[in-house]
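Quick one: this structure, given as structure tokens, is what I'll be asking you about.
Shown here: the complex without one of its protein chains, the others still in place.
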Amino acid sequence: MARYLFRRLLYFVPVVFLVTVVVFSITMLLPGDPALAFLGEANMRDKVAYETMRKELGLDRPIPVQYAIWLGKAVRGDLGRSVRTHEAVTDALAARLPVTIELAVVALGIALVVAIPVGIISAVRPDSWLDTTATVMAVSGVALPEFFVGILLIYLFAVWLRVLPPSGYVPLSGGLWPNLKSIILPALSLGLTLNAVTMRQVRASLIEVMREEYVTVARAKGLPEREVIRVHALKNAMIPVITVIGLQVGRLFGGTVVVETIFAFPGMGRLAADSIFFRDFPALQGVVLVMALAVLMCNLLTDLLYAYVDPRIRYA
Amino acid sequence: MSAESSIAARLTSRRIPRRAGSPSFFTRLFRTRGSLFGLVVLALVLLLATLATLIAPYNPNKTVETILQRPGIHNWLGTDHLGRDILSRLLYGTRVAVLAGAVSVGLAVLLGVSIGLMAGYWGGWVDDVLMRIVDTLWAFPTLVLALAIAASLGPGLSNAMVAIGIVFTPAFARLVRGQALSIRERDFAIAARALGAGPLRMMLCHIWPNVVGPIIVQSSLLIPQAIIVEATLSFLGLGIEPPNPSWGSMLRQAYQYIERAPWLSLFPGAAIFITVLGLNLLGDGLRVTLDVRLRQRGVS
Partner (left out) sequence: MSQRMRRRDFLKVSGLAVVPLVAGAGAFRTAAAATPAPAAAIRRGGTLIGAVNWTYPTMDPHISTMASLPGYDAMFDSLVRFQLADAKTGQHRVVGHLAESWEQPDPRTYVFKLKRGVKFHDGSPFDVEAAKWNVLRMRDHPKSSRKNYLTAIESVEVRDRHTLAIRLSAPRAAFLPILAYHWAGRAHMISKAAMDKLGEEGFARSPVGSGPFKFKQWVTDDRVILERNPDYHETGTDGKPLPYLDGAVWRYIPDPAVSLMDMRAGTLHLLETVAAKDVAGIKASPDLATYDMPWAGQVYFQAGFNIDAPPFNNVLVRRAAAQGIDREGMAKALGFGIGVPHYYPKFMSGALGYDESLPKNEYDPAKVKALLNEAGFPDGVSIELKVIAREPENTIGEFVQQMWTNVGIKTKLVSMERLSWIDAVRAKNFQVCFWRGNPGGAVVDPDIQRARIICGGENNWSQFCDREIDRLMDEGGRTFDPKKRHETYRQVLRLIQDRAYLGAGILVPLVDAYRREVQGMRFDFQVPDIRAAWIKA
């Protein structure tokens, strides 16, 4: 196990390094001068301010030097200052990460609380009305883009029924109930695909596992069906489910861009979108870096978890 | 009937009982209702896309009626906020969707297969370097990367397709590399190399035929993904330029009028939904059929 961990970490490091290079280059590739972005249309011909901004942002240096400076600072925890809002990028990320994490956690929570039980029941009673309904919904769920689901939900619950707010994030400090009300629609939009995929995977792997010999043996021993499922089948069935959920984390981050934009959430996804459109290089570099690292961490953790649970992998 | 294929078949929909005898590929594919639906959708989408210019009742970019008309006799699906016929725009949007799906995945296949073949065949440090690059791309959330690349290339459908193609490349690269690695060690491959077969011959004659199946399956799953990503990019303001319609950009504008004209959002959304659903089901069906056949042929 330790050897496997070591090997994976060894591969992890150069990838992280390459990620920083890609993050930096992408922002450099973005056409458009960030100094101009700061000035905006109103002051685009203000030469004095323009020169000042360029110096401040270090844009007058050659690119590799800029990269080295950026990386050096980043390692020490200084990701620069946002051109758009003047706050330190680390502060901006620190403020936004909890919002996105809460959104992701709620989406994940719905998956655990809804998708897994539904998947189990579907597997245990295949072809029942529940199974058919759930499968249809799952298959449909994957076909709906997040923004369309968001629009539909907003129309249904905020415009027509008027029971939920159409936008805006209420932090926990504003009360648990308002917080939940503000987060339920975006979490549903974000997590629909995750839920659909999880449910299908649970159903598929449970059905497959239940056909294995040791399950038949357990049944033959006279154990009640419920215990057969719970003790023997479920654990092994969950392995691919973990993998699938882990792999979906990357998709979740991408989904936050759109969902946070529609629902006006001050989270990482929206910061990424705003930074791209505004050419806020420091913020963009910070956001994409954090997102990429998070995805890498999740992939690594998923791999490790998978290897821990399924010993066959370690020796591959 | 192996356990996996029956489960996979269940996943798509109910199976129709089959005849005796060994059925052909297409017969098996048509068996499952899901893939039949998917095939119909694919045919319909391709047909509409090809014939859009002929059958659209109006010019999609011209104001033809008063704005925000409900669906009616003159405009079957109503008009948008500039008075343009929604049905025509929807039809032209089909072309965009088909292009977005086909071209971006085609690009991804081209890039990914090349990288994967090289990495898988040569192994060693070539493999390490290429795969690290692929892993790096893989580390970025799909939409964020597509957004950044599309933004750097500028607005426009072709730029969006390039961006999506780049983002989907790792999927194919890994797939092909895996296949290439496993095939390299097989007896027939070793024998061929011993007989003096060069790398190109190896790749084309031995690796490629075994890789085609999974590539087709992966493509069929990624094409609908590409359509969704293109729609999302258009929704965020990148992608196709105005006044040309794409389902995503139609939704972007429709959202502004959600209170007054909710049907504006319904039609492009439904179009995306049906297309992606159909293609997904088709992809599932393909996966089932091809997997079973591959298993039967003793490969992979």
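Worth a mention:
Order of writing sets the labels: A and B. Residues in every chain begin at 1.
Simple rule for what comes next: a contact is a pair of C-beta atoms (placed from the backbone, for glycine too) under 8 Å apart; a residue touches a chain by one contact, two chains touch by 3 or more.
Quick caveat: nothing in here was measured; it's all calculated off a predicted structure.
Per the touch definition above, the residue from A:134, A:199, A:271 or A:304 contacting the chain not shown is A:271.
Within the full complex, the residue among A:33, A:212 or A:303 touching the omitted chain is A:33. The hidden chain makes contact, of the residues B:44, B:82 or B:274, with B:82. Take chain B: the residues that touch the chain left off the picture are 61-63, 67, 81-83, 151, 154-155, 237-238, 241-243, 253, 255-260.
Chain A residues in contact with the hidden partner, per the touch definition given at the top, are 31-33, 36-46, 48-49, 51-53, 81-82, 84-87, 92, 95, 154, 158-159, 162, 165-169, 262, 264, 266, 270-271, 274, 277-279.
Going forward, only the chains that are shown with their structure count from here on.
For this pair, chain A with chain B, the centres built from the Cα atoms lie 22 Å apart.
Of all residues in chain A, those touching chain B in their complex are 11, 14-15, 18-19, 22, 26-27, 29-31, 126-127, 135, 139-140, 142-148, 151-152, 154-155, 159, 200, 203-204, 207-208, 211, 250-255, 257-258, 261-262, 269, 272-273, 276-277, 284, 288, 291-293, 295-296, 299.
Against chain A, the residues of chain B that register as touching in their complex are 3-4, 7-8, 10-11, 14, 34, 132-133, 135-137, 139-144, 147-149, 151-152, 154, 224, 228, 231-232, 235-237, 248, 251, 255, 258-259, 262, 265, 269, 272-274, 276-277, 280-281.
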